[in-house]
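Everything below concerns the one structure shown next.
A selection of the complex's chains, in situ.
Which chain is which? They are A and B, in the order written, and residues in each are numbered from 1.
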Amino acid sequence: MARFFKKREEARGQSPGELIFIGEQKVANIQCQRIDYNASHVNEFNIHDIKDLSIPPDEMLSWININGLHDTSAIKEIGHLFGIHPLALEDIVNTGQRPKMEEFDASVFIVIKMIRFDMDNKMMVNEQLSIIMGENFVLTFQERPGDVFNPVRERIRRQKGRIRNSGSDYLAYALMDTVVDNYIHIVERLGEKIEDLEEDILNSPDSGVMEKISSFKREINYLRKSIRPAREAMAQITKLENGMISHGAIPFFKDLTDLITHVTEAIDTYRDLLTDQLSIYNSVVSNRMNDIMKILTMFSSIFIPLTFITGIYGTNFDYLPELNYRYSYFILWGVIIFIASSLTLFFKRKGWF
Amino acid sequence: MARFFKKREEARGQSPGELIFIGEQKVANIQCQRIDYNASHVNEFNIHDIKDLSIPPDEMLSWININGLHDTSAIKEIGHLFGIHPLALEDIVNTGQRPKMEEFDASVFIVIKMIRFDMDNKMMVNEQLSIIMGENFVLTFQERPGDVFNPVRERIRRQKGRIRNSGSDYLAYALMDTVVDNYIHIVERLGEKIEDLEEDILNSPDSGVMEKISSFKREINYLRKSIRPAREAMAQITKLENGMISHGAIPFFKDLTDLITHVTEAIDTYRDLLTDQLSIYNSVVSNRMNDIMKILTMFSSIFIPLTFITGIYGTNFDYLPELNYRYSYFILWGVIIFIASSLTLFFKRKGWF
């Protein structure tokens, strides 16, 4: 089950500047892919030793993607190389962060959650993506390999769209746009399942429905918690005044803010829908109960009095005049039929069947 | 069933500048109607080839209405002709946008939902209307033919109202006012149905009522989602400072904002009303249950003890003194009537009938 907090136990009381990796170790070694590009050139590297990492050349824009955060000394080295604030470094390795944006002198630090549906394992994967956006570089830190950025890589390689002609702000935008596109995809999938639940509720309200409602509620709350704070972070980016975001890139970040707003509204709508569905489910169950009780009451109310009557004439009194009368038995049947009909009519009048 | 998101699946990870039509193809070819007018002249055209489209003449105001968005290359051409920002173009063809207002250098871009009741198919139709308002033109993009704008067309043709003497801001206002009038109409219709439900709930609370509540809830949530963000967008228009909205037009847009506020308040009121109705429905069902249980309890409580008594005298013991007593049977009846009356009185005292 998804826990709200990542275990921070070990980090409690540590010096705020200390780097302690919080999370499970998800990759054997730190992996580092680097793409340097400008309008005319693209160079890709796989860097195996963090020591080989260098400041990007002046006339190029460098995207450095790091997978795996457990090797805190390597992270520290990268931080030193690119002049990352210690608090940002701490947040990168402590992967239980709330999505946020922080402004430093020559860089912007962004934490968002990368949520994707892992087709192989049929499960939702949620990991922390930390982005450091500098003048001519973008660093991305992931907990493990496997991400949603291949379309961006393709665009850089194939010189598609405006990405090759834009700065680090646009690259950061393109990466986050891809992440947000995946939010939509995930919420869409879940939303469809929730909407489909409605029919089940009205037609076959068994306890499986309730388990589904309960599990969808948990999932939607989990998504909400992961995505919602990102809206505020994104909105802050559009208001940055440290010159890191060029004038032309602002509309793109605004668009992204709109998109996240859209997603969070969708999440809220689905939350409300689930609450409504639970209410309706309860009403359906109550209605069923009524139907069950009606059947019980009809059977009991008709046959219990009749049984009583037969009981009367089943007694063994020596002197019971009706017993000797020849037509008693038939009269008994008459009385029985009369009582049964009257009660049936009574229930029909009440609209019970 | 109305889905919250339009399928964006294909668009995931695409370059933000790429135009990909999201939605079902609702019209064979792009259709384009153009009305050029000023205080003294009106010219209407049906343009079959987008290449025939040209910048409107200086001294005239041009309303160009485009139906059908699947031909993205045509949309791109229009965008190029009128200098539309690529993000706006993307939002036009990606019809799952949240209503919004965006300000560009020489134009205002507005996305709202056009909701109308299609009398022929007896269904609510909800499509995205994108409006680009320039100095002397207004572009409107719809997903398919059939809209709510005929009254505006008539007013232009017949020189009714102030429309012929006003600028593009007033034309945009007139179009959106017509859209919002339809919101009122739609919400009014639904509201009446919801208000009428009340009587059903109190009188015949069968499960059909619950299905109606559930379906109205879905509809009202759907409307809320489509209409609500438009209020913010409209309010932003009144605060625009790029000179696109003339001083004289501001009160009209303020009025429009008020109208949308009114509609969203109505929607919220109906939402609350539905929630109240579900509560009351549940209470009614509980009450019914009580009534059913009272009947069952009265019948059972009266006749089960009586049956027991007859059972006693139905036993075949050799020595059972009462059996030989002459008046036993009549005493039995006396006892039965006494017990039945006492219990009846007891239930009457409890106020059960």
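Simple rule for what comes next: contacts are C-beta pairs under 8 Å (C-beta built on N, C-alpha and C of every residue); 3 or more make two chains touch, one makes a residue touch a chain.
Computed from a predicted model, the values in this text were never measured in an experiment.
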- prompt: All chains are the same sequence, and 2 are placed; what is the full number of copies?
  reply: 5
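Here is the rule we go by: only the chains that are shown with their structure count from here on.
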Field: Copy-to-copy rotation for chain A and chain B - C-alpha atoms, rounded to a multiple of 5°
entry: 70
Computed distance of Cα centres, chain B from chain A, in Å: 25
Complex interface listing, chain B residues touching chain A: 1, 3-5, 7-9, 11-18, 85, 87, 91, 97-98, 100, 102, 204, 207, 210-211, 213-214, 217-218, 221, 225, 229, 278, 281-282, 285-286, 288-289, 292-293, 295-296, 299-300, 303-304, 306-307, 310-311, 313-316, 320, 322-329, 332
Message: Can you tell me which positions in chain A touch chain B when the two form their complex?
response: 148, 150-152, 155, 160-163, 173-174, 177-178, 181-182, 184-185, 187-188, 191-192, 195, 198, 202, 251-252, 254-255, 258, 261-262, 265-266, 269-270, 272-273, 276, 279-280, 282-284, 286-287, 289-290, 293-294, 296-297, 300-301, 304-305, 307-308, 311-312, 314-321, 351
